[in-house]
Structure formats: structure tokens, C-alpha cells
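Could you have a look at this structure, given as C-alpha cells, before my questions?
Of the protein chains in this complex, all but one are displayed in their positions.
Take a look at subunit A:
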């Protein structure tokens, strides 16, 4: 190593080295930046950009006459899109509806949690740490296991159903398992940390003196929240809702485990069955592409409407 390194040392003495270093500092910094970006760039190229094109190509394949199951030929069959959209638009809409309700529920649950930890308990580091760990704790167990547990919670003999029946919120023969309610519960629960943590990260930086200024200027607690705290925390709320809504709308585990096969099927399940059971690769690819585009359009509209400079 020493032998190799020695010739690299500048010959003109330390002064000359500094001079040269000063001149190229700017350029070298730029080069370092590109070098640092390179691994991520290569990764994204190999595992995101190329697959997207491969997906697009697959979605346009056709099944040649007399071909075996799972045998397709490259083509530009745009009819695939019309076919899957015609058959599965209810599942697509349902997915977005479920994701929307779950996102709203996660926001209603997650925001107060984030507020409690970030603002009310500010300065109490230990308690904050414990509560943050508790928010992330569900991730320590498997996703499938957590979802399966909701079956038990919502079962007829579980803790929820008898209470709701007693309160007449549920008819005497009403059930929660295998309903849309159960699926939304699962989605809300599983994506709650994705909602809570970005909001926490934002509220942690909230200047509480602004809340004092609000109350000093005749705003009640709620008005201060509505006019000061909430608008200032919008970047966190937007990040949280995106991180919840996007994966929730493509999710198929919650619907598969907690739903039924009549009125809770989500688009993720359809793609799953198109691909693995029906072996309709172009159909599955077209649906995936439609889902991706739909999410892109919805998210763009959402960020345009509520977005802040900090995010875009």
C-alpha cells in the first residue's frame, strides 16, 4: 500500500498541493456527489426502470392461437387494458375506497399519537423514546401474523363483537369477520406507523411558541390547532397519507386474510390470482400498470392541491 501511495504524493511540496486542491475542490465535490449517487442509480435502473418497461411490454403480449397455458407472444395488444379494466374496475375502485378510508382512519388515530409524543411530551426524552418504540413495535412481528391476529380480535367470540351487539351497533346476528370493516381495520392497523412517524418527525420541529402566539391572539385551543398547528404540520400529514394510501391501495394480504371472496376483493388480490392461478401474465401486468398510473394521477392531484414547497 505504501509503495503504491507514495508516487501519488504531490512533488511540489505542501503549498503547491493546497493550491491545486483549492482549484479543483469545486469539481471534486461535484464528482463525489455523482459517485455517491451511482449505487442507488444503478439499483433503481436495474430493479425499477427496467422492470417497469418489462411490465409494460408484458402487458401488451398476446396469446397465440393454440398456445399452451402461460405461453404468450410479444405484441402490441392494447386490448388487454380494455379487457381487464372492463372486468375488474369494481375491484380497482374498491381498493381506492378501502385505502382512502384506512388512510383517513390512520390519520385520525396517528395524528393525536404523534402530537402527544412530539409536542405534549417534549423534553421528556425517556417517555418519548418508549412511546416511539411502541409505535414501531408491531413491526417486530410478522405482517401475516399481525393480520391474522385481527381475525381473533374481530371473531364472534372475540372482545369486539359482543360489545357492539350489546350496544346494538351490530345486529344480534351481525359479524365482523370477513367484512369490508375487517379489511379496513387490518389496513389501518398495518399502515398506522407509516402515518404516525412522518407526522411525528414534523411535529417534533414545531415551534410551540407559535401555539402560544395563537392563544395570545384570541384563538381557542381548537382554532389554534386549525389555523396554526395543522397547516404547519401539512408536510408530515402529506408524507404520512402517501405512505399509507399508496401501499394500502395495492395491498392484498389484508383483503385475503380478513375479507371474503364476494364484496371485499381488492385489486392486489386480482393481480395475484391473474398471475399465479389463471397464469394470465398480460392481464396481471396490465392491471399492475393501471394501478400504478391511477395512483400516480391521484397522488399528483393530491400533492398539487395540498402540497407545500417543502415537499415538491
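Note that contacts are C-beta pairs under 8 Å (C-beta built on N, C-alpha and C of every residue); 3 or more make two chains touch, one makes a residue touch a chain; residues count from 1.
Heads up, the rule we're going with is that contacts and distances are computed from a predicted model.
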| item | value |
| --- | --- |
| Candidate names "Spermidine/putrescine import ATP-binding protein PotA", "Spore germination protein KB", "histidine kinase" or "Multicomponent Na+:H+ antiporter subunit C"; UniProt protein name, chain not shown | "Spermidine/putrescine import ATP-binding protein PotA" |
| Full-complex contact with the absent chain, from A:101, A:149, A:170 or A:219 | A:219 |
| Chain not shown: contacting residue from A:99, A:203, A:228 or A:258 | A:228 |
| Among A:93, A:108, A:210 or A:278, residue touching the chain not depicted | A:210 |
| Missing-chain contacts mapped onto subunit A | 207, 209-210, 212-220, 223-224, 227-228, 231-232 |
